[in-house]
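The complex appears here minus one protein chain, its other protein chains still in place.
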Amino acid sequence: MDTKILKTVNLYASYTDNNWVLKDINFSIYKNKITAIMGPSGCGKSTLIRCINRMHEVIPGAKVKGKIYLRDINIYEMHPIVVRRKIGMVFQRPNPFPMMSIYNNVIAGYILTGIKLKKEEKDRIVEDSLKKAFLWDEVKDILHRRGTFLSGGQQQRLCIARALAMKPEILLLDEPTSALDPKATRMIEELLIELKRDVTIILVTHNQSQAGRISDYTAFLYLGELIEYAETERIFTVPKHPKTQEYLSGKFG
Amino acid sequence: MKKDKLFFSVLWITGFLFVFLFILIFFSLLKESFLSIKSFGISFLTSSEWDPVAEKFGMLPFLVGTLFTSFLSLLISLPFSMAIALFLGEYFKTGSISKILSYATDLLAGIPSVIYGFWGIYLLVPIIRKLEMKIGVPPYGVGILTASLVLSVMIIPYASSIAREIIKLVPQDLVEAGYSLGSTRYEVIKKIIIPYSFSGIFAGILLSFGRAFGETMAVTMVIGNYNFLPKSIFSPGNTMASVIANEFTEATKDIHLSSLIHIGLWLFVITFFINYLGNLVIKKYKVK
Partner (left out) sequence: MNSLRFKIIKDKVFEIFVIFLSFLSVVPLFIILFQIFIKGIKVINFEFFVSLPSPPGEKGGGILNALTGTLILILISLILSIPFGVMIGIFLAEFKNRFTDLLKDFVNILQSLPSIVMGILAYIWVVKPVGHFSALSGGVALSLMMLPLIIKSTEETLKMIPFTLKEASFALGASYVSTLWRVILPASAGGILSGVLIGVSRIAGETAPLLFTAFGNPFVNLNPLKPVESLPLLIFKYAMSPYENWQQIAWGGSLVLICIVLFFNIGLKFLVEKWIQKS
């Protein structure tokens, strides 16, 4: 039986006043699995994962209602900083810090939060994280150069390494390959499949075939509501809800 | 088209005219300073003797006075400039409070220097005098400290307006990346926003410094018109600009006038270098 690691309970979210873009979301994420969240543009999938690492509330005027349990504790009763160390995020467009070297980008989470590490520890974390992100071989000789001259795919893998360096329990990825070419996309998909052994992965994607290729569970969101959530295999073969069926057959994008 | 060709030639001519103007500025100053340059040579820069009667002139007291007041006022004003830049560029980007502060800062920059000087004389000098009496220093009231304080208020808006625009330009996705790694706002500011904006912030600091360096009237009114090397922060003194303001109309001897213009030439040269070096630093730290 798959263990649950995250559970949302009656989750609502809005950007302005009571215009809810997420309505009454209830579902659970399973440990060490890849869960895909898909749906047409504007359905609230990005909003949903930004609630999970409490980034949504950083936006002025944004509101959240309901609870999200990480294991047994409601993340809204924890300090956002603590939540974000346990739940990492990779964004749609790669955003390595241009003022830092590749090496420092990987351990940026420690640099930013003022955590002092010994050199051996830093070296170990950098090598570990870059290996997990399938980037070590390509950059091991140029660790002290800036990260901005890398290709898009490499930059994104650097961002993944950066998130992994904090040893999060859950990794959120917001359409991580939508700005990348097919080859780079493929590489990231492969690394995610390897990665789920260590980290639970939640992946927002508008690419149905990506969800079908690599995820274990899929959630389908439409207009802020969770329409269907089940094992990927089942959703893609015998979707229960007519809307899911329509989306999968390409009726709306 | 013929009309256009003619017009473009006219444009190029005005371009050359401007360069010619610039060169004319340098050579006019050089020519009028020549008497002083010939008479004193390098000692003009190293001598602290400024004696119109004995006809001996050295610019050192004023160079020191200028550098002393400029750096001190920069130091005092910088925390305030950065606070405003962060307030308007990061903490309160929009809203009525930020509009008010923004207008108020612009107004600070718009107040004429003679009015700052006037305010300095009537409000600040008595306060400094009381302070000096308490500490046991000669209670001039005027002096390096007073001038630096007035200058620091005057230059706050310069660094802050440039820094604020630069800070606003920091890409949101870098800021988000910082928060997603578990940083506090302070950490995001300290380790992402400021380093990213450093080049622009430096440009702002340079602007403030340049303003302090060249400011004449407010300094003239509160620095005490004292032509000797200032011994301490409480000492009166003179800056390169203020000695020119104070003595130019009184200078009857050619050598005196030539020496004052010589100081003007150095003001030009130093401004040139500050600009040149500043641009180098800005280019070096600019994030592509």
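Order of writing sets the chain letters: A and B. Residues in each chain are counted from 1.
Heads up, the rule we're going with is that a residue touches a chain if its C-beta (ideal position, glycine included) is under 8 Å from a C-beta of that chain, and two chains touch if they have at least 3 such contacts.
Bear in mind the structure is a predicted one, so any value in this text is a computation, not a measurement.
Residue-wise, the contact with the chain that is not shown comes from B:29, picked out of B:29, B:128 or B:193. The chain not shown here is touched by just one of B:80, B:140 or B:228, and that residue is B:80. Set against the missing chain, the residues A:9, A:58 or A:82 yield one that touches it, A:82.
For the options B:35, B:67, B:229 or B:245, the residue in contact with the chain missing from this view is B:245.
Remark: the residues of subunit B touching the chain excluded from display are 1, 3-4, 7-8, 10-12, 14-15, 17-19, 22, 25, 28-29, 32, 79-81, 83-84, 86-88, 91, 101, 103-108, 110-119, 121-123, 153, 156, 184-187, 189, 207, 210, 213-217, 221, 241, 244-245, 248-249, 260-261, 264, 267-268, 271-272, 274-275, 279.
Subunit A meets the missing chain through residues 79, 81-82, 113-114.
Following the convention adopted for this analysis, only the chains that are shown with their structure count from here on.
If you check the complex, the residues on subunit A that touch subunit B are 53, 55, 58, 81-82, 84-85, 88-89, 91, 93, 95, 97-99, 108-109, 111-114, 148, 159, 162-163, 166. The touching residues of subunit B, counted against subunit A in their complex, run 171, 173-174, 176-184, 187-188, 191-192, 195-196, 287-288.
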